[in-house]
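Shown here: the complex without one of its protein chains, the others still in place.
== chain A ==
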Amino acid sequence: MSATKAAAPFWRAAGMTYIGYSKMCADMVRSCLKEPYKSEAAEFEKVHFSRAKWVDGKQPKTTICEDDK
């Protein structure tokens, strides 16, 4: 139990969310794969969408969110 207790805070202390942390872990594992599987698995990593935050019924600007690598 003490191991998890010691391990838990470091990413939280760095201001990461759980999802961000688990995504990073998953990316690490994927990057360890060998070639035919590696590019296959890379498909799961791609992120592309755009976002707009609305304030008082207006849409100030849109931001494109892509794979931040």
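Following the convention adopted for this analysis, a contact is a pair of C-beta atoms (placed from the backbone, for glycine too) under 8 Å apart; a residue touches a chain by one contact, two chains touch by 3 or more; residues count from 1.
Keep this in mind: contacts and distances are computed from a predicted model.
The unshown chain of the complex is recorded in UniProt as "ATP synthase subunit gamma", chosen from "ATP synthase subunit gamma", "MSF1-domain-containing protein", "KLTH0F18194p" or "Translation initiation factor eIF2B subunit delta". Although one chain is hidden here, its contacts on chain A can still be listed: residues 4-5, 8, 12, 17-20, 22-23, 43-54, 56-59, 62, 64-65, 67.
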